[in-house]
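The complex appears here without one of its protein chains, the remainder shown in place.
Moving on, here comes chain A:
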Amino acid sequence: MTAATLSGRARATFAFAPADRGPPAKPASKSPAKAGAGAPISVRGLSKSFGTKEVLTALDLTVPAGQFLAIVGRSGCGKSTLLRTLVGLEQPTSGAVMVGDGQRGVGRIMFQEPRLLPWQRVVDNVRVGLSEGLPKAASKAQALDALGEVGLADRAGEWPSVLSGGQKQRVALARALVSRPKLLALDEPLGALDALTRIEMQSLIERVWLEQRFTAVLVTHDVAEALALADRVVLIEDGRIALDIDVDLPRPRRRGSAEIGALEGRILDHLFSSGGRPSDDRPGFEPEPVEYEKAYA
């Protein structure tokens, strides 16, 4: 049960029902859900240390193109570090990380906080996701398109400060998606939202993923959220993969169904039984030491 099955996994295929909830799907001509829109990920022997603390230990992971992978684990288990390594925000101490054909800028990340620039209008915040060389008119049109996809086209001219938390996170999603990335990295993007907004955002993320078929990697605390969205759930413990489960359930998934409940129980049992380690969530515990060095030095 604890043995991790890691590589050579065939991509799970689902007979999914067309998304019949959330904002209406875009016309087919505008959503080229062509095969190969995602980038495969290959992680070999990845280790990452901050000072003397080793956060990831010789980790191997293969993600086929277009898969929706969820990474769960306790605070401080290294799951965010793994995600940040995938988009180049952290450099491996040793090992190799390959996303797509190895080009930079293949992946986009969505953080727990929206991280919108308060001094730029909503549409210009979305344009941050596009190449600086693009002509203004073209980039504006694409940004408006992406805003339409998250249902916020009418708020394009507003300042971010007047939006609600969920709306800000939808703008952040539009910013991440506007360049049509081959990998979308989600670093607990729904963690700060209220329960209803969370469910709405989950449907939205599922819908755009079904449309665009990028590879998605979601880091979350919430096992139920992982099971609602992902094709595959990976549990990380002490810098290693402790559990690797395929979620072969049709979409859209019904919250609280028996199959999801069974899988959730399996993952939670593993989390609580493993070594009786006290929770890292207790007060005073320092989670992952993420160093924000100033980039413009």
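Keep in mind that, in the parts below, contacts are C-beta pairs under 8 Å (C-beta built on N, C-alpha and C of every residue); 3 or more make two chains touch, one makes a residue touch a chain; residues count from 1.
In the analysis below, contacts and distances are computed from a predicted model.
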Chain left out of the displayed complex - its UniProt protein name, from "Response regulator", "Aliphatic sulfonate ABC transporter permease SsuC", "Circularly permuted type 2 ATP-grasp protein" or "D-inositol 3-phosphate glycosyltransferase": "Aliphatic sulfonate ABC transporter permease SsuC"
Touching residue (missing chain; options A:K48, A:K79, A:R108 or A:R251): A:R108
Residue among A:P92, A:G129 or A:G166 that touches the chain left out of view: A:G129
Residues belonging to chain A that touch the chain removed from view: 87-89, 104-105, 108-109, 111, 113, 115, 117-120, 128-129, 131-132, 159, 161-162, 175, 292, 294-297
